[in-house]
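Supplied in structure tokens, the structure appears directly below.
Only one protein chain is missing from this complex, and each of the others stays in its spot.
Now for subunit A:
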């Protein structure tokens, strides 16, 4: 890391862009409110009764978050909070819109609103109490233990819809620990790699143009690989294992600057994926569905086919909110895994591209934060968090649209699911914290008694 590369650090007196954030937040609140009214008009020919409450609620959440960012992270990135607010608001509208279909079961929007509030509360807690992201570095190995515990926990709980990714707590409901583990494991990787990166990068042998790591340095990567395979086998969760392994490879590559890790990672994940896909029946079904999306199953149209029809029927501009038939997808998935199908059908290609670009923007602002960060831990953590976000968006959206086999993960912020929305708000909070530290102007040098003399020398 050289100082000349940190181009986003500008001179003293740089604007902190808080007013930009405020202006963007106004749109981020207004757009979902309009969408909400739109759904009501389309479905019941009237502006929904809860419009004011919803608007004020979302506005308040955004306002409180904004004020706290202004106070506790004044130099933080101005785009992330508005994007997260907009996606969360749109997600609420889409879930509420699907709640209007009796065939899809109980209403989920009120719950999701509650979880969103909890999420924003966690965002605020992180903002207020995490004064410096480097504090997290102290908890490297505790993070490892917690992350492992979270990842392994679902094995002891019953499978839901074929995947063991849930833990059920009586009285509270079910939790998807993988969402939290995503953040915590990024903390562990960042802390671990910061310490070990020199050993991993320099102590290596050159074989056929590639730097191969020493056996003992290879240990950890093999452990992570085995772990993600185990998640895949025991929890039959393709998405999470792909996410963790991909996350690790990305962070390893950034830490060591060695391309050989990528080659290694790709080979290992390919081998693992093929091995599991050909043996595990649950994964096999997913692959079959991916290869033949429109094929009938026992004479009935599959969920995969239904979601594809939803996308196709959306066309360029969509049917308009509330006027599509994504309910045909049926089941619980239409509000979570398949929520993008509703976006595609009702907002059309244009709306879907806009939503994907919002994710792209959020991811790239995270990457920019990593570039701007001045400490290696912050860099690694930022790239880990935003890289994880990127992988998750790719795996979910790619799965639903048929680019890759479908996996059981949820679209960050958009899809219904408490764990996901809470964890992602925390993720954004940490990214904002890192970006605040990165963009904060360097403190002006203390006045020195030698200053004047030095100046005289310079003037000559």
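Following the convention adopted for this analysis, a contact is a pair of C-beta atoms (placed from the backbone, for glycine too) under 8 Å apart; a residue touches a chain by one contact, two chains touch by 3 or more; residues count from 1.
Rule of thumb we're sticking to: contacts and distances are computed from a predicted model.
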Just go with whichever of "Multisubunit sodium/proton antiporter MrpA subunit", "Penicillin-binding protein A", "Peptide/nickel transport system permease protein" or "peptidoglycan glycosyltransferase" UniProt uses as the name of the absent chain. "Penicillin-binding protein A"
With the missing chain put back, one of A:127, A:268 or A:383 would touch it. Which one? A:383
Among A:165, A:255, A:339 or A:409, which one is in touch with the chain left out? A:255
Contacting the left-out chain in the complete assembly, out of A:289, A:401, A:424 or A:437: A:401
Considering the whole complex rather than only what is displayed, give the residues of subunit A touching the chain that is not shown. 1-2, 5-6, 250, 253-255, 257, 294, 296, 301, 305, 308-309, 311-316, 325, 328, 344, 348-349, 352-353, 356-357, 359-360, 363-364, 367-368, 370-371, 376, 379-380, 383, 386-387, 390-391, 393-394, 397-398, 401-403
